[in-house]
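This is the structure, below, for whatever I ask next.
Left out: one protein chain. Kept in place: all the others.
Every chain is named by a letter (A and B) in the order it is written, and numbering of its residues begins at 1.
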Amino acid sequence: MLEFLKRLFNPEPSSVTARERLRLVLLSDHLALAPDVVESLKADLIAVISKYVDVDAAQCDVTFEQQDRVVAMLANIPILGMKPAARAPRPAPPEPPPMIDAAPASATVADAPDVPDAAVAPVAPAAPKPRRRRRRRTGVNAAPAHG
Amino acid sequence: MSARRIVVTSGKGGVGKTTTTANLGAALALRGKRVVLIDADIGLRNLDLVLGLEKRIVFDIVEVVEGRCQLRQALIKDKRFGESLSILPAAQTRDKTAVTENQFAKVIDDLAEMCDYAIIDCPAGIEHGFRNAVAGAREAIVVTTPEVSAIRDADRVIGKLNERGLPIRLVINRIRPDMVRSGDMLSVEDVCEILSAELLGIVPDDEDVIDTTNRGEPIALRAESRLAGIYEKIARRLEGEIVPFTALNAPNFLSRFLGRKAG
Partner (left out) sequence: MHELREDPLPAAPPAQQPRGRCIVVTSGKGGVGKTTTTANVGVALAATGARVVLIDADVGLRNLDIVLGLEARVRHHVLDVLEGNAELDDALVSDKRVPSLKLLAASQTREKDDVDTNAFRGLVEKLRERFDYVLIDCPAGIEKGFQNAIVGADEAIIVCTPEVSAVRDADRVVGLLGERVKITLIVNRLRPALVRRGKMLSVDDVNAILRLPLLGVIADEPGVIISTNKGEPLALDANSPTGDAYRKIAGRIAGTDTSAPEIPREASFLDKLFGGQR
């Protein structure tokens, strides 16, 4: 509705519309015409994402689409699982208290070895969970490049 | 001493390649250069018609390539320019597959020995006819109008020319300053920015072009037309001169009322 009102009271000159549409359509045309660039982009993208998750490289797909007033890159990257290094380290289970013979009632508590509080291995601060990347939208605003 | 070999192309049809080829050739010839214009639009020839030479065609480029005549026999001299302007017509009853790229390039090579400028009028499209026309060229002039489809096609053709390493210069044809002012047409700046090509010329829309084409007279010969001056400037720029672009004013109220264009 707002768009409609904007257009009604401040109609954009058609040359401005034309310029904008041309910019986008030429960007799409250029991307479609540069398959080697797209392949390199795809390879680099898979390499980066593979640092965090295992991906099915054969099924990865990168396409470009025009959405509203931007050209968007759509990456479809099937994820097979988390990489071991990327898993947040789990806290070690608490050590069970050491087995001791039942002390005679009179045994001083002092005889019992000190039982520290439930031993917890020092925990490093939780590593930030890597974001699951299944789709990545990037607005591309570059001027069209010529080969 | 070999000629400059220039292809005039666009991708989009109907933007003024043939008009530009004919008039640029005429303007160069008027400056004393020896010019040969080659019509690469086999099957839909029009360069002859635009120059009013259609009745003088005896042989065409296909017959040259097939060895049925000598190159010189196929050239038609335009007597209005003394010895300075000739055309090599296309065939009308064949199509663009009648000539290969190598054959076309050889014809241009041969022509380049006998003139200062070999200017090739490229057909619309980016297929066989385009590849032939470009095969013999060392430079390109891309013609576009300030319209969305034309610019898109020009962009595509510029990409193809870049692949072949041809230097490119742009002619923006049929611009209407009144529509640019009212925001209804892309401006010269818009077009140059979108296509990123060096500007060679800006030619306004002019109803006299239709009349002169009807008569087979290149408008470059009509001294009173502002387009003659514009094509002369384009020729000078092509020769390497720095020539500023004319500011195009919209026809004023009175001239619109009286039906004439100003300036």
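FYI, a residue touches a chain if its C-beta (ideal position, glycine included) is under 8 Å from a C-beta of that chain, and two chains touch if they have at least 3 such contacts.
A quick note: this is a predicted structure, and the numbers were derived from the prediction, not measured.
Colleague: Kindly state which of the options B:49, B:188 or B:243 is in contact with the chain not pictured.
Modeller: Answering carefully, the residue with contact to the hidden chain is B:49.
Colleague: Which listed residue, B:66, B:113, B:189 or B:211, touches the chain dropped from view?
Modeller: B:211
Colleague: If the missing chain were put back, which residues of chain B would it touch?
Modeller: Missing-chain contacts on chain B: residues 11-15, 18, 43-44, 46, 49-50, 92, 95-97, 123-129, 147-150, 152-153, 156, 176, 179, 184-186, 207-208, 210-211, 213-214, 256-257, 259.
Colleague: Can you list where chain A touches the absent chain?
Modeller: Within chain A, the residues that touch the unshown chain are 14-15, 17-18, 21, 24-25, 28-29, 32-33, 65-68.
Everything that follows uses one rule, which is that only the chains that are shown with their structure count from here on.
Colleague: At what distance in angstrom does the C-alpha mean of chain B lie from that of chain A?
Modeller: Centres of chain A and chain B (C-alpha means) sit 53 Å apart.
Colleague: If you look only at chain A, which of its residues touch chain B in the complex?
Modeller: Interface residues on chain A, with respect to chain B: 13-16, 18-19, 21-23, 25-26, 29-30, 33, 143-144, 146-147.
Colleague: Which residues of chain B touch chain A in their complex?
Modeller: Counting only chain B, the residues touching chain A are 148, 151-152, 155-156, 158-159, 162-163, 180, 182-187, 190, 193-194, 196.
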